[in-house]
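Heads up, one of the protein chains got dropped from this complex, but the rest are sitting where they should.
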Amino acid sequence: MSNPTNIQGNAAAAAGAIAAGCRFYAGYPITPSSEIAEQMAARLPKAGGTFIQMEDELGSMAAAVGASLGGVKAMTATSGPGFSLKQENLGYAAMTETPCVIVNVMRGGPSTGLPTRPAQADIMQARWGTHGDHPVIVLAPHTVREIYEETIRAFNLAEALRVPVVVLYDETIGHLVETVTLKEPEEIITRKWAEGPREDYLPYAADEDMIPAFPRPGDGYRTHTTGLTHDERGFPTQDPEKVTAFMERLLGKLETHRDLIEKNELVETEDADVLIVAIGTPARAAKSAIRELRGEGIRAGLFRPVTLWPFPEEALKAAAKGKRAVLVPEMNAGQMILEVERVLAGAAPVRGLNVFNGEPVTPAQIATAVKELAK
Amino acid sequence: MSQTQIRFSGSGGQGLILSARILAAALAARGKFVAQSQAYEPTSRGGLSRSDLVVSDREADYPLVTSLDCVVILDQVAVAASEGLLRPDTVTITDAARVSAPPREPKRVFALPITGKARDIGNIRVANIVALGALAELAGIIDPDSLRETMLDLVPPRFRDLNAEAFDAGREMATRLENA
Partner (left out) sequence: MNEITVTSADAFDIRDWLRLDLMPHFMCPGCGHGIALRALLWACHELGIKKDKLAIVSGIGCSGRTGAYIDANTFHTTHGRPLAFATGLKLARPDLTVIVISGDGDSLAIGGNHMIHACRRNLDMTLMLLNNEVYGMTGGQVSPTTSAERFTTTTPAGNVEPVFDACKLAEGAGATFVGREATLQTPALKDLLKAAISHKGFSVAEVISDCTEIFGRKNAMGNSAEMVLRQKHTMIPERAQDDRVPEPFKPNPFPTGVFVDQQRPEYGELYEQVRKRARETGK
């Protein structure tokens, strides 16, 4: 591809994956994500990798995890209904600490919903979709360039922290074509492989970094991997002490590496009276609205989480300090706002701007809402 | 940030998305940042089809059109969808034969016999390139010769001459009307 190039959001996700070293993709067709599968079907064999269209969404999530268990970087992509189907096996990846990347291109829901229209109503599901207390990282790119960059980062985080990573964006951005210069990744991270004598190796033991070394099948470790709650040897346990130790490490490992995970963009927040908190298309609308508002003397700013989950609590609190009001525009009936309200705990009034009719949020809608709040 | 917003619209099957893609490629090659989006109804022929471009000097804030600087309308079915986005100074190009009731907001509408000319050239399917030539001349966002070059790179080789003729015809048509 020539640089700079006009590339579609979904195609950028595929390009980013390959640049990051992804060599296995399993998927199932679903609007509006099918372009990712099509791109991977064409690109992966050229790169010596494998593409497979599985018989269903559950199978494709399973196959991606299976490939990763074999030591190969793997990805799958879907949208709402498929994301629901993938949850059990996504939880399996979280429980077994198997790196993988899942792209969810959000469309109108619930159920079959609006297959060709944008929404952001999977925000909570991306965090809590699978049962149990589980670790997951969710990245929320807002431009085609950022889809490329964040897909690369998704693989790096998945490998470094041995966790499933969801790349979450709405259909508008997925189908948008933008001018991007696709750069080679600055850094490519691959998981820590198990080394040394088998007798000394415990597949789920870790030192201070809380991330166990990964046993590549064939290297001689012959380990057991299970979705059952397990001890450091990888075998099932119900011993409350061992379960506590395991769960604390599983859930604590992301907190330990927060500096690696957290990423936010702040636009003119310092002197803002009204703080907008947004991701995706509404964030872009906000950027446009802020220019217009500032031109009229209204001081608005944007706090945009790039890593959506774990939610950037401290950074949001800091950005919202002293603000007259907080506006949360989202293409759903109110999801991210629940997190904002919880985190700010009354420090500032929080209002939602909720658009869930399949249309994207516009700068005009945001400007109007901010003017209301700035009164 | 300075921006130019352009829309190609009409009915499905008129090749509007290709026109938009060609324009986007030409602009990107000249260092512009383009955000291109489209919408169409499920039917592959007929029904509303549109492709939008937001052209900026760096990555666009909002990538969707809010106020069109230029619009091409090749079928009546596409008029209503754009009404709310037009200004009095929007450069509006319509197909004279297929848009009987043009939008009211723009002060000046260039109603050109686009599909008629395409038919004359020999293939109605190059109407989208005729329209592209007209737009190049009237919109003032890109040098028409460099757009022509990009266009020729992107069309199938065996149709290059046909498309060149279509593009030139569109330019000529627009120039004549502009000077009229």
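In this document, chain identifiers A and B correspond to the written order of the chains, with residue numbering beginning at 1 in each.
The criterion applied here is as follows: a residue touches a chain if its C-beta (ideal position, glycine included) is under 8 Å from a C-beta of that chain, and two chains touch if they have at least 3 such contacts.
Bear in mind the structure is a predicted one, so any value in this text is a computation, not a measurement.
Considering the intact complex, the chain excluded from display touches A. The chain not shown here is touched by just one of A:Ser34, A:Thr116, A:Thr225 or A:Asn264, and that residue is A:Thr225. Residue A:Asp56 is the one among A:Asp56, A:Asp209 or A:Glu314 that touches the chain missing from this view. Residues of chain A in touch with the missing chain: 23-24, 26, 42, 45-46, 48, 50, 52, 54-56, 58-60, 62-72, 74, 88-89, 92, 215, 217-228, 235-236.
What we mean here is this: only the chains that are shown with their structure count from here on.
A separation of 37 Å divides the Cα centre of chain A from that of chain B. Considering their complex, residues 4-6, 143, 145, 172-173, 175-179, 281, 284-285, 287-288, 291, 360, 362-364 of chain A touch chain B. Chain contact summary for the complex, chain B toward chain A: residues 1, 21, 24-25, 27-28, 32-38, 59-64, 66.
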